[in-house]
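What follows is a single structure, written as structure tokens, with notes after it.
Removed: one protein chain of the complex. Kept in place: all other protein chains.
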Amino acid sequence: MPLWLDLLVRVVAVVAAFLVLPLLVGQAEHKVMAHMQGRLGPMYAGAFHGWAQLVADGVKFVQKEDITPRDADRRVFQLAPVVALFPYLIVLLAIPLGPGGLVAQPLDVGLFFVLAVLGIGVVAVLMSAWASANKYSLLGGLRGAAQLLGYELPLVLAAASVAMAAGTLSLPGIVEAWSPWWLLWQAPAALVFFVSGLAEIRRPPFDMPIADSELVFGYMTEYTGLRFAFFLLAEYVGIIVIAALTTVLFLGGWHGPAAEHLGWLWTLLKVFAVSFVIIWLRVSYPRLREDQLQRLCWLVLVPVALAQLVLTAAVKVAL
Amino acid sequence: MTVADALLLALGAVAVGSGALVVTSTHLVRAGLYLVVSLGAMAGLYLVLGAELVAWVQVLVYVGAVVVLLLFAVMLTRAPIGPSADLDRPAWPALVVGGGVGLGLAALFIDAFRWTIVALPVPGTTERMGAEIFGTWVLPFEVLSILLLSALVGAIVLSRPDIGAPKEGGA
Amino acid sequence: MHAVIPYATAALLFGLGVYGVLRRRNAILVLMAVELMLNAVNLVLVTADVTVTAALGHRGGVFALFVIVLAAAEVGVGLAIVLQFYRMRAAVQVDEVALHHEPEAR
């Protein structure tokens, strides 16, 4: 296969995943959340159980007027949703789907790359918050930035633990090195990573920055139409990314029966299972208050992650 | 003129251009955002120069944390939307010194390297760098971690609200 | 690759940083200019890693990493000071910092 064709296939695959997977998760969220609340959820769009609801939503968003507040910093305001979406698209490049190099861009320092790029999202939060010229937006943005900065620490520490265990920073390498008993050994790290990942994508119960009962919609308050849809899309791609990272780092990625042929299926299944848990948590738990949120980060997750690092190092040395 | 040269030129232009905007912009927050662009372009430069690890550390620490802290501080202090009038001192001394330093250094470098062509390193510098850090430089590395810890403690102590607050206002 | 391109870029950025430090009154903007200078130095270090390998080995990148870490520490402490100053005086202008003792400015 010529180089350019190879490149094209990879890029198309990533873009397709970027466009399709969030829709699946979004639809799943509609239905799962509805049934967990004793409702049916969307039933009309599309013939069968409202399968086309998100497509309809997309069409609706496109048709809506694109409003920029008069006092807003126009360019920053308009750029923010793209900046919010961009890192997640880039991150998808590095996530391995199956064995034998089934990854868009294998990287030596894949884990590092992923964490670094995910960190860019916080800039978008601050941009949208400040440029909206709205005090609710600003408050939400400051909360969001504080939350993202805080939770990045346990996220990186937990990821460092598994990287240490595997002895590599490459994501396919980590999956290669994974074995089932890691589920037990790395369980605290997995938990910390998952929880702080949830906080990183600002999903309930960590949605203090967009707490709609007090901040309207936080830093997204002033956004309409397509730009708002970008923020929403970023949230759902964020679910995919966090679920995929949890899968790859802690749940063994493509490991499973017949991994040679069905590896990609296992990865996808695990990603969807984790996504389901993310939705489930949203339905089950109330929003954490700002002080509880920060306390959970600094007094629970960071110490647990550090303890896990010590444990990992000890086991690694003992083996 | 190779691909690498073109990339370096483009990224360098972006870095310098947005760097210039950082120091001249009259919009407080925009200056910070231009800094993001400038640092990002520099991460790109590192990538082209084969220093992957430095590039990603740059993105993680600078873009993800340092600039965010700066923006945070800007927003916590005073950040009007639109230009602010009182950001700058008279330009002349700064222009003379800054321009002198910049152009002088540039002239020095240009004179030193002229049109030397250097081969780009093979990818995989991360491993070499790891070996280097944990071999030769392990002691400075540890000292650095202690420095970071003390900086952390210092920052926390400095930002305690009960220090330096006006007496009657309380914390 | 022409080694001169990144070097010249770094020199110009350093000059911009110096200009910013001297020109700006807002303490946070001064910090940003300092970051520019630090990055210019980093760029020189990383480029030196590639261009003068014989003399340097691969220490340029290591030093760049150290500089980044130091910069992070510097920003943390620096911003803490700026914010504390803002809390006390409600200002972030560096040329309004009174170095002599002031009897209760507020």
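Labels A, B and C are assigned to the chains in the order they are written; within every chain, residues are numbered from 1.
Note that a contact is a pair of C-beta atoms (placed from the backbone, for glycine too) under 8 Å apart; a residue touches a chain by one contact, two chains touch by 3 or more.
By our rule, contacts and distances are computed from a predicted model.
Student: Among "NADH-quinone oxidoreductase subunit I", "Protocatechuate 3,4-dioxygenase", "ABC transporter ATP-binding protein" or "Redoxin domain-containing protein", go ahead and choose the protein name stored in UniProt for the chain not displayed.
Tutor: From the listed options "NADH-quinone oxidoreductase subunit I", "Protocatechuate 3,4-dioxygenase", "ABC transporter ATP-binding protein" or "Redoxin domain-containing protein", the omitted chain resolves to "NADH-quinone oxidoreductase subunit I".
Student: Which chains here would be touched by the one that got left out?
Tutor: Taking every chain of the complex into account, the missing one touches A.
Student: Touching the absent chain in the whole complex: find that residue among A:40, A:82 or A:269.
Tutor: In the full complex, the listed residue that touches the missing chain is A:40.
Student: Mind pulling the chain A residues that touch the left-out chain?
Tutor: Here the touching residues of chain A are 32, 34-40, 43, 280-281, 283-285, 292, 295-296, 299-300.
We adopt the following convention: only the chains that are shown with their structure count from here on.
Student: Measuring from the mean C-alpha position of chain B to the mean C-alpha position of chain C, what distance in angstrom results?
Tutor: 7
Student: Rounded to the nearest whole Å, what is the centre-to-centre distance of chain A and chain C, using the mean of the C-alpha atoms as each centre?
Tutor: 33
Student: What are the residue numbers in chain C that touch two or more other chains?
Tutor: none
Student: Give the residues of chain B touching no fewer than two other chains, as numbers and ranges.
Tutor: Correct list: 53, 57, 65, 67, 69, 72, 76.
Student: In the complex formed with chain B, which residues of chain C make contact?
Tutor: These residues of chain C touch chain B: 1-20, 22-26, 28-29, 31-33, 35-36, 39, 42-43, 46-47, 49-51, 53, 57-62, 64-66, 68-77, 79-84, 86-88, 92-93, 95, 106.
Student: Going by the contact rule at the top, pick out the chain B residues touching chain A in the complex.
Tutor: 27, 29-30, 33, 36, 52-53, 56-57, 59-60, 63-65, 67-69, 71-72, 75-76, 79, 81-82, 123-124, 126-127
Student: Show me the residue ranges of chain B that touch chain C in the complex, using the header's touch definition.
Tutor: 2, 4-5, 8-9, 12, 15-16, 19-20, 22-23, 28, 31-32, 35, 38-39, 42, 45-46, 49-51, 53-54, 57-58, 61-62, 65-67, 69-70, 72-74, 76-78, 86-89, 91, 93-95, 97-106, 108-110, 112-121, 125, 128-129, 132-133, 136-137, 140-141, 144, 147-148, 151-152, 154-156, 158-159, 161, 163-166
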